[in-house]
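In this view, the complex is presented without one of its protein chains, the others remaining in place.
Chains: A and B, in written order; residue numbering restarts at 1 for each.
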Amino acid sequence: MSDSFEQIQAARRARMQAGLARRYAADRRFRLLGLSAIVFSALVLAFLLVSMTSNGIAGFQRAELRLTVPLKGTVLIDPSRLAQADPLGGLESAGLPMAVDGAADQAFGAGGAGLLGNSAWRDLGQAIIDKPAMLDQPEATVSLPASDDLASAMRGGGEPALQATAKRLMNEGKLVRAFDWGFLVRSDATSPQAVGIWGALKGSMMTMLVTLLLAFPVGVLSALYLEEYAPRNRWTDLIEISINNLAAVPSIIFGLLGLAVFLGLFPNWRSAPLIGGMTLALMTMPVIVISGRNAIKAVPPSIRDAALAMGASPIQVVFHHVLPLALPGILTGTIIGMARALGETAPLLMIGMRAFVASAPSSFVAPSSVLPVQIFLWSDEIDRGFIERTSAAIVVLLVFLLLMNGLAIYLRNRFEKRW
Amino acid sequence: MNAPAPAAAPAAVFPDPVAEAKISAKNVSVFYGTKRAIDDVSIDIPRSYVTAFIGPSGCGKSTFLRSLNRMNDTIPGARVEGEILLDGEDIYRSKMDVVQLRARVGMVFQKPNPFPKSIYDNIAYGPRIHGVTGSKSELDGIVETSLQRAGLWDEVKDRLSDSGTALSGGQQQRLCIARAIAVDPEVILMDEPCSALDPIATARIEELIDELRGRYAIVIVTHSMQQAARVSQRTAFFHIGKIVEYGTTSDIFTNPREERTKDYITGRYG
Partner (left out) sequence: MSPAVLLLLAFGLGLVGWLAARSRAWAFRRAAPGGRIHSLPNFHAWYVALWIAVPALLFAFAWNAISPGLITQSVLADPAASVLPAFGFERDSMLSEARAVATGSAAAVFNTEAQGLVEPFRAAILRYEAIGLIVTVLIAFAGGAFSFLRLTPDFTARTRVERAVMNLLLFASLVAILTTLGIVASLVFETARFFSMVSPIDFLFGTHWAPDPMSSGAVDGKQFGAIPLFWGTIYIGAIIAMIVAIPLGLMSAIYLTQYASNGVRQVMKPLLEILAGVPTVVYGYFAALTVAPAVRDAAQAIGIASASTESAVAAGLVMGVMIIPFVSSMADDSIAAVPQAMRDGSLAMGATKAETIRKVLVPAALPGIVAGVMLAISRAIGETMIVVMAAGASANLTANPFQSMTTVTFQIVAMLTGEGSFDHPATLSAFALGMVLFLVTLTLNFIALRVVKRYREAYE
């Protein structure tokens, strides 16, 4: 024994003191590392959202030409014709396209008609159909979509000559980029100047409706069964394993199932919202079951005891007490599952939802597009106009998703009970 | 684990000399899986008296109580042997409708467990599911008399649409009692109904039990000797799954026959 206990202790203290600063520094570094990880994630999200919205804002606009079209005395049509079938056809034979082209040549110089979009006159035609009194006026000043080439020349692309024309017209105030309401009411088209999102949006809503109607009842009922009634046996285990695995199976596999089974059974309903909804329902159902079971589990057993001791039957216990109390939790899970289904693309590609559909679907078995697939299809186009339109479509999709997630978070905070 | 021994010695039977039996249990054993929680118990529970179950923790009082209205059915693995007769009918026979049984044998739990619904709906729930009433006014009447009998009416008559969970603990427990009597049961089982309450609330419940006596057969599990002495006319002492002694409350408390009973009520163990 060379050192006394006190000496050893003092030496250890000193060593500990010396190491302390280093250990605190390590702690701070570690903490900083964590902070930078989370900040990085936030920055990526911010960058993603900002770049999508800034592009998307441009996507809600289009290049328009202002011109004055002579009407009274030029477009000769019996106003009652406008109330009949195919009023645009009536206006076409009454010479509206020629009137528009003539006005364009006059306003923008020789070849002016070529600067207008392919069927620009239809916009004016639709306006006249909505307000036939316009035909009694000598002329109307309107903004009509420019051609794709002129639109890209406006952005500084394409032939130099056309760029010069675009610059001249912009200086004269005849060529402007204007907010395009039509984007929200038109459907897919071949020209970025003429496309709209409504067809895909309606298709998405119809698909989601089918998904909800199928997945919600089945999901809730099976959650109730598994949580409240299922006996502990091999069948129940099998059901549970199936659900847990289905929740983690890649979505594209559900697409293969839809292709092989649903399209095999109903080959005529390719790319229909009904088939898309059925496929997504299979994918969403396990999500609803899992979140539903958690919500049901959170209902305290004393409530069940109370009801049972009153002489309620097991079914009454569940439908009078457990289900109403678990419902907010179930709904939250359902909305999150539906939001996921709304953004899902791959399985829908498998069942043929990638066709060019130029009008909004009229029924659940009519060919249709959906928002995410529309985004995918437009993203493949080369035209610069489509890049902006794609971002605009993404903005629409994200707005819907944010609304749904916001609703889910609200429900969770509003009704979440701590027992 | 020992196999349950066959009842070699004749089990002690405790016929009640005074009152007619409302419930009579014959050689009842209750198992959780293979564990025997109640071992060959026989007892007659009188009509229109309060019967108290006392005994050390874990001796099977709650288990036996729950077997009287088949709430044991809700515990996976729980199994009952022997016979329990309610007015002479075996409640464990296969034809027995547990829903109707529980309408006749109500239960109040240790922790108050009102439904998270309005006070009115809490009371009206039982009459509604059992189809007791034909009209709204009749239902209103039932709600009022039940609350009155439970001594809660004056406190809540102006806030019947408030949530039942917004009441104080003692009020909640009286609400649960009102809820139980709203379906006009014949027996009310109470498992330590006052253990979550303060002395004042406890006194109110004890008063209430006393008022309800005569109208219903009441069985109460309690850890308080004083409470058992105050509210009950019959007392059964449980010990490790068996009834050691059963008789009038005054007998049990003043001159117990068994040494174990005496030790327990004088607080020497338990």
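Keep this in mind: contacts are C-beta pairs under 8 Å (C-beta built on N, C-alpha and C of every residue); 3 or more make two chains touch, one makes a residue touch a chain.
Keep in mind the model is a prediction, meaning the values are calculated, not measured.
Every visible chain touched by the undisplayed chain in the complete complex is listed here: A, B. Contact with the chain that does not appear here is found for just one residue of A:A14, A:V44 or A:V399, A:V44. Screening A:I77, A:I129 or A:A230 against the full complex identifies A:A230 as the residue touching the chain left out.
Of the candidate positions A:M170, A:I387 or A:L407, contact with the unshown chain belongs to A:I387. Of the listed positions A:A26, A:L184 or A:V399, the one in contact with the omitted chain in the full complex is A:A26.
Note that of A:L201, A:V289 or A:A392, the residue touching the chain absent from this view is A:V289.
Not every partner is drawn; the one left out touches chain A at residues 23-24, 26-27, 29-31, 33-38, 40-42, 44-45, 48, 51-52, 217-218, 221-222, 224-226, 229-230, 238-239, 242-246, 248-254, 256-257, 259-261, 282, 285-286, 289, 313-315, 336, 339-340, 342-346, 349-350, 354, 372-373, 375-376, 379, 387, 390, 394, 397-398, 401-402, 405, 409.
Listed for chain B, the residues touching the missing chain in the whole complex are 97, 99, 129-132, 134.
By definition in this document, only the chains that are shown with their structure count from here on.
Centre-to-centre separation of chain A and chain B, using mean CA positions: 58 Å. Those residues of chain B that touch chain A in the shared complex are 69, 71, 74, 76, 99-103, 106-107, 109, 111, 113-116, 125-126, 129-130, 176, 179-180, 183. Across the interface of their complex, chain B is touched by residues 232, 300, 302-313, 316, 320-321, 325, 417 of chain A.
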